[in-house]
Every structure is written in structure tokens, then in C-alpha cells.
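Of the protein chains in this complex, one is absent; all others appear in place.
Note that the chains take the letters A and B in the order they are written out, and that residue 1 is the start of every chain.
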Amino acid sequence: MWLRNCWYVIAWDHEIPAAHENNLFSRKVLNEPILVYRTADGGMTAIADKCCHRHAPLSAGRREGDSVRCGYHGLLFDAKGVCREIPGMDTPPAKACVKKYPLVVKNKWVFVWMGDAEKANQDMLPDNFSCDHPDWVNVPGYMHYDTPYLLIADNLLDFSHLSYVHANTLGGSAEIALAKPTVEVIDTNGQRGVKVSRFIPDVPAPPYYTRFRKFDSNLDRWFVYDFLFPSTLLMNSGGRPVGDAQDDNSRAVVNHSCQTLTPETENSTHYFFQQSHKASLKDESVRHNMYNTLLEAFGEDRDMITAQFKNLSSNAIEEMLPLHFDSALVRFRKLLSEAVIAEK
Amino acid sequence: MWLRNCWYVIAWDHEIPAAHENNLFSRKVLNEPILVYRTADGGMTAIADKCCHRHAPLSAGRREGDSVRCGYHGLLFDAKGVCREIPGMDTPPAKACVKKYPLVVKNKWVFVWMGDAEKANQDMLPDNFSCDHPDWVNVPGYMHYDTPYLLIADNLLDFSHLSYVHANTLGGSAEIALAKPTVEVIDTNGQRGVKVSRFIPDVPAPPYYTRFRKFDSNLDRWFVYDFLFPSTLLMNSGGRPVGDAQDDNSRAVVNHSCQTLTPETENSTHYFFQQSHKASLKDESVRHNMYNTLLEAFGEDRDMITAQFKNLSSNAIEEMLPLHFDSALVRFRKLLSEAVIAEK
Partner (left out) sequence: MWLRNCWYVIAWDHEIPAAHENNLFSRKVLNEPILVYRTADGGMTAIADKCCHRHAPLSAGRREGDSVRCGYHGLLFDAKGVCREIPGMDTPPAKACVKKYPLVVKNKWVFVWMGDAEKANQDMLPDNFSCDHPDWVNVPGYMHYDTPYLLIADNLLDFSHLSYVHANTLGGSAEIALAKPTVEVIDTNGQRGVKVSRFIPDVPAPPYYTRFRKFDSNLDRWFVYDFLFPSTLLMNSGGRPVGDAQDDNSRAVVNHSCQTLTPETENSTHYFFQQSHKASLKDESVRHNMYNTLLEAFGEDRDMITAQFKNLSSNAIEEMLPLHFDSALVRFRKLLSEAVIAEK
């Protein structure tokens, strides 16, 4: 169940080698191998990593300026995927080209459009501002899953798991699971998905908050996020000492997180993420502490979801029991499913 | 081809951790993940290792008294598989439960019933007395196979292989293959299967017998066993110096063995086994020698059967050639097949 007319993140900007390097970056998205490289004019291009001739990967070839020469029989493709040279032929036939994918780099995320190029619409890019913003600080993360992406989306759409999966990292109290979130549908100006808002009053600070500062009292915590097509989370979260005014963040922890899932194959997924805090904290060690906490917590998720997927794989017959936890994920899956069907 | 209304051994009693430990034992039987744990009252319970909500394994959660809390979203299940608590709900819905398997511990074997719980019938448990009997001594064994269980059953139903597979361990002479066994059908009081009796007069002692005592003469050997649904061998075997009276075991080797196969998946199997000798021998080293011989010999079987399975997998078309060796296994497979069909 893949939506095609949308943007998928294929890489962090820093993963793509410099224009002069011969190291060719290739990654699979929706089961299609894609070659991404920088051009001399400072741009970036994405073309199928599969020569049109005998389907050898172009990434096993070499760069020649802004073009790539196939390492099998020497066909030369330009940055638009058009074949410019076939050894032994005067002019390549018109059919000799590889698919070019619309590509946009926005706030360090490299997006490719997997559907009809004509429908590529930049309004549909998510507002991942904190990935690259002077006021926000983070360490960019990447993780690979051997599970379908929707199981991870389920996880991101239901934060009640924080109380159990992340009791010792991001969570810290059973009250998160008890607090009922509000779920609203988003459908505005190219952005589609659900908005999930969860407020948890008067709970102890989670273990990793103590890396920011010491707290003498309980906190009011909040998680407010958009979860947008195809599978991107944009979240404001934080905690404020009980009693502090809602507009007083002087003693609060305030985070912004951008996370996105890109299906690699039916049963494997790329996961790009960062969680930012305010640059004003000016303590480099906090930045790395936060990242390590995320890595540990997201490892807890991956263990659980991978184990869940094994159970699902060995018996696809038995049905899951829908519960109140699932309000956001059921909503999102329904919207997405309708959008996938509408594309056919 | 799995019989469901019968008892399968899921573990040796000693494999299940103590009631107070948080280490949760899980094993797959007939492709179903099952959680087994001890309760405070000294009992033991078996429930599906799969939360009814999103199918996460409960074994990735934690114990709370005699209950288990799912580590994903916190559902709490009691020892009967009934959900007692769902975070954020006043009362769990009636549907919120996981399958409970009838469980019996008998002579150190932990049995689960894989069919309709209402039909669970303890008369159908095999008489595995020597697994736990003051007169008999053994070391309990477990082995994992990457083959279907019926290929191993075939092996146990035709001891002519002892002459070849186990020439240097359990066998010792070609006469075992030459001696024709009698095969009778068993169908009494819940016990179904075949009885196989093989007598081999006047043969040298097999190599491992010399660990019990030295023999100056040849032996009369016997192997008499029941092979019962679903796949359990209960065997009297031994050897007596030629000329000694049939009721004189003063210089004989006398063994009793219990072995059982439990399908893990279509193509993998759990194998539980022990071979006992009389406790009166009072030599601890014999006990371990016997076990090591069994391990070596059963490794010979596993090598052969795994190689056989590879051949069978790469060409399922060619038919096997039935020979006189196969009388017991053909009989058993036919009975089992009829029983499986009768269940539908």
C-alpha cells in the first residue's frame, strides 16, 4: 500500500557525496533503486539506478562530469537520465533513457517524487523547518527497519506506547498512556494526514529531561504533532513545571521533532529522524545526549515492532483487536488507503 | 499434516523459569508462539505469546504477579489469558483475551493441547514414566531440527538405520537391519499408534554398551517400542549375553527411552529425548556417557535427515520407492493421516 504521488525522503543532504567524488549514492525507495548525485552547478539529481540496456546498476559505473557512464557496456547518461552516448552508435535512440525523479532538497532532507512527474507539487512538502534552523539544534539520525513502514507509522501514531516501550527513556510514567489524545483530520493546501494532541498534566520529568535541567516539581507535558502523507511526523513536545503559566517557557523543556518513514521494499523501511531543542541552550553535550537517548529509544521501538512483525508474519489469519489507542492510526490508515485507491 | 487434538511436549519442566523470575519462556508449536510460565500456587500456564491488540509478543513484556503485562501498550493478562487491565479503559472488553492452552506437566515433560480445549483428555498423555522415576536414571535432551517432523518420525519408525547411520555408536552390526520387526496397531484408551518389536539374536555388543560392562560373548538384543500420536516413542531396549535366560537380567543391559517430536513450523521440529538405565548402576559417569553417546548418534540422524530433506526439497516430483523397511512408518503415516482428515 504505497502512495505514489507524494514526496519521500531518500537521504539526509549530508549523505550525498560532493560533486567531484566518484562515490555514487544509491538507495531503494518503493522497491526502485535510485541514484542520487550532485551536479557542478550545485544542484542534485535523482535517476533510476538501472541502465535501460541490460539493467545493470549505474552506481557500479563512474561519473564523467555531470553524467554517469554505465560500467557494463559504457552507455553515458546525463543528469536528466537521457542517454548521450552509446559506444558504437552515432546517436542514441530516443528510448535510451532512465527514469528521472523530481527531487527537492528542503531543510537537509532530500525528497524524491515517486509518482507522475507532472503532478510533483512542492506544496506537498512537509514543513520540516527544525531540521535546519538557526534557533534549533539536533543530530540527524537514520535507522533501517526490516518491517513494513506502516507498523512503524502505527507506533508513531500512538504515543501510549511511551509508558511501556520507553519507560526508562522517553516515557517515564503510565499517565501518558492514560491521557486520551485528540485526533483531527488535516487536509489543507497539499498537506494531508492527522493532527494528534496529547496533554499530560502533573507527571514526573522523564529520565532524559534531567539532562536539560534539574526539576524540583512535576511537569505538565505535551505532545502535539501532525502526521502527514506519506508518513511524516512533525512534532512540538515539551514539559513545563506545574504552576508555570502556559506562555512561560523559562523553565520548560521545548522540543521540535521531524521524523519520516520511507518504504525501501514491502518489508523494509528507511527511518530518518531528528529531535531538536532550542539553540540557546548552548551546551554541545546536551545535543549528543539527546541523540543517544533517541537512538536507544528508537532501538526499543525497533525491537518491539520487529518482534510484532514476526508474529504477524507467521499467522496472518487472526485479526487484531481494535482499541481506543488506535484512534489516530485507524484514521490515518483509512485516509491513506483511500488516497492509494484514488490513485489507481 | 498436523494433528491438533492431542498433547505436544513444549518443554522439559526444568526449562521453565521459577515463578518469581521475569524471564519469560516462549516457544513455537504448530507455528503458534506460546508463552509458558509458573504461577505462585506452584502451577504452570500456557497462553498465546501474542497480545490480542497489535499481536506483539507478550514475552517482550513483564510479569506482574501471576499476570503478564504487554510491553507495547500495557495490556495486562492473567494466567488464564484474560485481559484484566487496559490503560485508559475502565473495563476491558470481553473479547480482550489471548488463547489459553490446556497444559499438563507429567514426568518432567510439559504438554500443551493444541486443539479444542474441551476435548483435552489426559488419557491421551503417553506413559513417559522413565523421565522421572526413582528406579531410572538419565540426562534430559533437547535438539532442534530444520526439517519437517515426519521425516524424523520415519527415522524412529525404522531402526534398520542403526546398522548404517549409527554403525559406530548405537548400532554396531548389520544384523539389526536384517532382523524383521513385527508391527502392530495400537488403539486403546486414548493411545493410538503402532507397536514395533525387533529381536536380534547373537550379535556383538554395540560400542556404547561397553560403557556399562565388558562382555565376553555375543548378545541377544531387543528393541520394543510404542510409537504414539502425535509422535512419541516409548521404548524398552537392551541386550543379554547369549544363553542367559530371558528373565535373567543380571548381566543384561536394560534401557528405557522416551522421545517425542513437536513440530515448530512446517519445516522445523523440537526433539525431546532421554534414554534411561537402571538407577542401581550407581555410576554417575555412565549417565553422562550415555547422554553423550545419544547426542552423537542423534547428531548423525540429524545430518542424514537434513541432507535427505535438501534432496526432497529440490525435487518434489520423483517418488520414493517403498521397501520392507517402511512397514511401520507407512502404517503410522496412514493412521495419522486418517486422524488428521477426521479432525476437519
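By definition in this document, contacts are C-beta pairs under 8 Å (C-beta built on N, C-alpha and C of every residue); 3 or more make two chains touch, one makes a residue touch a chain.
Just so it is clear, the model here is predicted, and its values are computed rather than measured.
Participant: Touching the left-out chain: which of A:Ile16, A:Cys52, A:Met124 or A:Ile176?
Facilitator: Among A:Ile16, A:Cys52, A:Met124 or A:Ile176, only A:Cys52 touches the chain that is not shown.
Participant: Thinking of the whole complex, not just what is shown, which of B:Ala18, B:Ala94 or B:Leu321 touches the missing chain?
Facilitator: B:Leu321
Participant: Return the single residue from B:Asn5, B:Thr147, B:Ser160 or B:Ser231 that touches the missing chain.
Facilitator: B:Ser160
Participant: Given the full complex, what residues of chain B touch the hidden partner chain?
Facilitator: Residues of chain B in touch with the missing chain: 154, 158, 160-161, 163-165, 174, 177-180, 303-304, 307-308, 310-312, 314-315, 318, 320-321, 323-325.
Participant: If the missing chain were put back, which residues of chain A would it touch?
Facilitator: 28, 31-33, 49-50, 52-57, 60-61, 69-74, 86-89, 93, 95-96, 265
Rule of thumb we're sticking to: only the chains that are shown with their structure count from here on.
Participant: Determine the centre-to-centre distance between chain A and chain B, using the mean Cα coordinates as centres, and give it in whole Å.
Facilitator: Distance between chain centres: 48 Å.
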